[in-house]
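Notes for the one structure printed next.
Apart from one protein chain that is not included, each protein chain of the complex appears where it belongs.
Every chain is named by a letter (A, B and C) in the order it is written, and numbering of its residues begins at 1.
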Amino acid sequence: MKRIGILTGGGDAPGLNAVIRAVVKRAVGQLGWTVMGCEDSFNGLLDQLRVRELTLASASGLLQRGGTILGTTNRGDPFHFRRGGEKAARDRGGELARNTRELGLEGLIVVGGEGTQKMGYRLMQEHGVRVVGVPKTIDNDLDSTDLTFGFMSAVACATDALDRLHTTAEAHDRVMILEVMGRDAGWIALYAGLAGGADGIAIPEIPYDPDVFCDKIRERGREGKTFTLLAVAEGALPTDCAPLDSSGTVKAGGAGVQLANELAKRIDAEIRVTVLGHLQRGGSPIAFDRILATRFGVKAVDLIEAGRWGEMVCLQGTHVEGIPMTDAIGRPRLVHPDNELLAVARATGVTFGDRRGVPAR
Amino acid sequence: MKRIGILTGGGDAPGLNAVIRAVVKRAVGQLGWTVMGCEDSFNGLLDQLRVRELTLASASGLLQRGGTILGTTNRGDPFHFRRGGEKAARDRGGELARNTRELGLEGLIVVGGEGTQKMGYRLMQEHGVRVVGVPKTIDNDLDSTDLTFGFMSAVACATDALDRLHTTAEAHDRVMILEVMGRDAGWIALYAGLAGGADGIAIPEIPYDPDVFCDKIRERGREGKTFTLLAVAEGALPTDCAPLDSSGTVKAGGAGVQLANELAKRIDAEIRVTVLGHLQRGGSPIAFDRILATRFGVKAVDLIEAGRWGEMVCLQGTHVEGIPMTDAIGRPRLVHPDNELLAVARATGVTFGDRRGVPAR
Amino acid sequence: MKRIGILTGGGDAPGLNAVIRAVVKRAVGQLGWTVMGCEDSFNGLLDQLRVRELTLASASGLLQRGGTILGTTNRGDPFHFRRGGEKAARDRGGELARNTRELGLEGLIVVGGEGTQKMGYRLMQEHGVRVVGVPKTIDNDLDSTDLTFGFMSAVACATDALDRLHTTAEAHDRVMILEVMGRDAGWIALYAGLAGGADGIAIPEIPYDPDVFCDKIRERGREGKTFTLLAVAEGALPTDCAPLDSSGTVKAGGAGVQLANELAKRIDAEIRVTVLGHLQRGGSPIAFDRILATRFGVKAVDLIEAGRWGEMVCLQGTHVEGIPMTDAIGRPRLVHPDNELLAVARATGVTFGDRRGVPAR
Partner (left out) sequence: MKRIGILTGGGDAPGLNAVIRAVVKRAVGQLGWTVMGCEDSFNGLLDQLRVRELTLASASGLLQRGGTILGTTNRGDPFHFRRGGEKAARDRGGELARNTRELGLEGLIVVGGEGTQKMGYRLMQEHGVRVVGVPKTIDNDLDSTDLTFGFMSAVACATDALDRLHTTAEAHDRVMILEVMGRDAGWIALYAGLAGGADGIAIPEIPYDPDVFCDKIRERGREGKTFTLLAVAEGALPTDCAPLDSSGTVKAGGAGVQLANELAKRIDAEIRVTVLGHLQRGGSPIAFDRILATRFGVKAVDLIEAGRWGEMVCLQGTHVEGIPMTDAIGRPRLVHPDNELLAVARATGVTFGDRRGVPAR
């Protein structure tokens, strides 16, 4: 009988609990293994006291529950660990490996984004701890998987917000800007913008010219539409703007406020900004994500059963597969200029703030 | 056969369309009257071209629709009217009265908040235009009615947001602050805070001591609860703080950010702020508000049928009544220190940031 | 320090857990009492093993949770108790009283409908067990309280169903019938019918003439509306129909199917029936019910603190009060012919299947 550990790291995403549930249902309920849950990403494993057995009973009712019962953190790297007063960072990888052994764990299921996967991989490479990865990124910006759980729940949340802003924008003849998550990749803005009927979408991959959005607003005015809806990823920037990291003061207020300010310089309109923020991470996962998370959890156990340590679960087309973790770590998955959804958005009249017309496709 | 007008003014609220629908269903469908809709509050009436007949067909499908098909505005007072280049404000009340006569309208149903009701009342007093009022305030701060439509929809939206923040706060061991509407009155924060299980609520009526919220966070920590949920009205202020209007810079970022800053000075915790903003006004009204709006719309027509011009519809306990508009205009309805919901919140352990303990009740 | 028990009986309703939470937060968290939860209504108390302490920790996360963590049942009366093979019913009231004493409980909070309240009252009268009641009826048919928790959640569920049926009825030119709960009283049908824009509503209090609904369908056809939405309480009956209890075969298929059959005899239309059933009881309570349930739970503890045993919590207008349990038990609260909502529905063109026109009001 195997004995494995599981932990969740990085920002939370709807569906984390559904992964945990599927792992327990499959490993404990069907295969008779023991599953130990480590609290707060790798931190619980550093402190052996915060590792507990996950029984079938503890997995009950998790499918629809947001967050993660194991807790998570996006602070701290066990390989550069520093607590409160400590001056220098320590490498605690050896401790992690020792604790894994002492707990009798054959290996770990590491559920998390790229940072967490890298830590898991390093633990395997440097300390021989066997690891299987399950990808988590609410922004959908992992290159190795077509989709991850949590993303469509975030899109649903942002779409609902656009629906709400739609009615109040229309009543007040306003330009309504919704800022959604997406620091490097504009997936949520693109999907939710399409689903919520945004007239313009600003994403990090396409620097925008504020005048193009103004043209759109005026064009709508000529068609008798006195309001406009814009979806903006938090990482979107105007063409003439220094990127955020070169000067922290450039984007006081975030991408939404910045776009609003640019528009206000150019047109006379009532402009309002809403920053959706943490609401996108919270709440019960939608059906789509519950299913995807369950598939991922079952696959992770299957990989372990087949001795395929060092692999990460991923979705390729309609199939859930295992690929080497090394393939999974690398550059983020960005919205490509030839992306089909981008083209579909343009084809239905959505502008991305660039001068590019409708693609030939 | 009577011929009346209807307009909607001030910030929009879920249920405005349901009022319009009820007025048309009752007045046109049952009584055979003609109902003319004036666009964008009093502005459409100033410009006679923006007044259109509301037929039974035009009222179809309105019950569940957010916003207002008549449009609204909270800019501009017809009694102090000023457009673009104009230097001095003009009193256009006479024009309104003349246009009302020329359109053959026996009177107007004025749906709106205190500002709009005052304009309606002035139109009646100074120019003899007959008016019936329907109260609208998403903040629920009108003294003359126990509840208005839109408020419970806003509460539902804010409660859903707290539910979402709950799961992510728990996963990340965070202090999550939700800023909701309520400049003068804390009703939305109070209701949603209760319904969403907030641990602390800050409202304009009770200046808060940040240390009290810190005590609450620490107390929860001792009970093993590593996260805290706070609901804050946009008008809430700390005890030692100059009010917003005396110095615009005091509250850069709003009440939520201010509270976060105060907490960050005092405790070591991850604190995040979400400003719900316009989402609270948007979207389809919940069943409760559709019913209340329908009752108000029918009552407005009934008041006119009974010749009770100059009255405003209101909810008193479980009854919809008509009261003199003069009674309706005045001081806002604030959360009283002895309010039952306030006491209920305290009785379940919610703190309001003051030193007051659990009331005897 | 007091020590009390709490149980939930009868059909479940959204908000039961919120009552339990409020009782624990108030009694345990604020007053330092001990609260024991009895499982499955009075049954857990008959079997002392199924009584457990409700700590503050156990009340965590209950506010938004449907169902009841204590379990419930609408089978079995401890005063006429009969298990499996037993031939004669036994009165186990004495056992209940003895167990209450042995558990050291000063008294019980009995959350339930009329049946459960009657049992509680009898326990007090015949065996001296002190009891405070909290009313629960998803049908809203208790005479002594204006509203109870769970009802508005059921109305929200039924309204959402009508919204869904609306779009598909319109697409297919159909008559869509939604059967909702309400055996004796038509409150859910009336509220949801109003909120969901039903064209006709059938309730137990008003025997309907199928021809009147047919007239409505034809009238809508003449107005160019090719679909019709009807909300029917499960206890609604046609005028010429023997009531259900005189002959069990009369209503094979329920009130919705019966109405469909009556219509199909008279008009050529595609008619479809949906029976909402248990969906109305399930799921998370809406904000309104979470607040009401919290108020009721706090009030129940306050009544005990004030020594007001034998009273039941109720809502009167906007106030939560305590009234003698004897006042609470009696005839059900039915929809009165002069009810304001009934009049409002008629005033907006809704028919109840009777020949009565629009009331003068």
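The rule is short, and it goes like this: a contact is a pair of C-beta atoms (placed from the backbone, for glycine too) under 8 Å apart; a residue touches a chain by one contact, two chains touch by 3 or more.
What you see is a predicted model, and the numbers here were worked out from it, not measured in a lab.
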TODO: Over the full complex, note down every shown chain the hidden chain is touching.
DONE: A, C
Task: Of A:159, A:228, A:258 or A:274, the residue in touch with the unshown chain - done: A:159
- [ ] Looking beyond the chains shown, say which of A:225, A:331 or A:355 touches the absent one.
- [x] A:225
Open item on the list: Residue by residue, what part of chain A touches the chain that was omitted?
Closed with: 21-22, 25-26, 29-30, 56-57, 60, 63-64, 146, 152, 155-156, 159, 163, 191-192, 194-197, 223-225, 286-288, 290-291, 294-295, 298, 301-302, 317-320, 340-341, 344, 347-349, 358, 361
Task: Sites on chain C contacted by the missing partner chain, in the whole complex - done: 11-12, 14, 16, 40, 65-68, 71-75, 157, 160-161, 163-168, 170-173, 176, 270, 272-275, 277-279, 281-284
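The rule is short, and it goes like this: only the chains that are shown with their structure count from here on.
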Open item on the list: Counting only Cα atoms for the centres, state how far chain B is from chain C in Å.
Closed with: 31
TODO: For chain A and chain B, let me know how many angstrom lie between their CA-based centres, rounded off.
DONE: 35
Open item on the list: Roughly how far is chain A from chain C, centre to centre by C-alpha average, rounded to an integer in Å?
Closed with: 42
Task: Sequence positions of chain C contacting 2 or more other chains - done: none
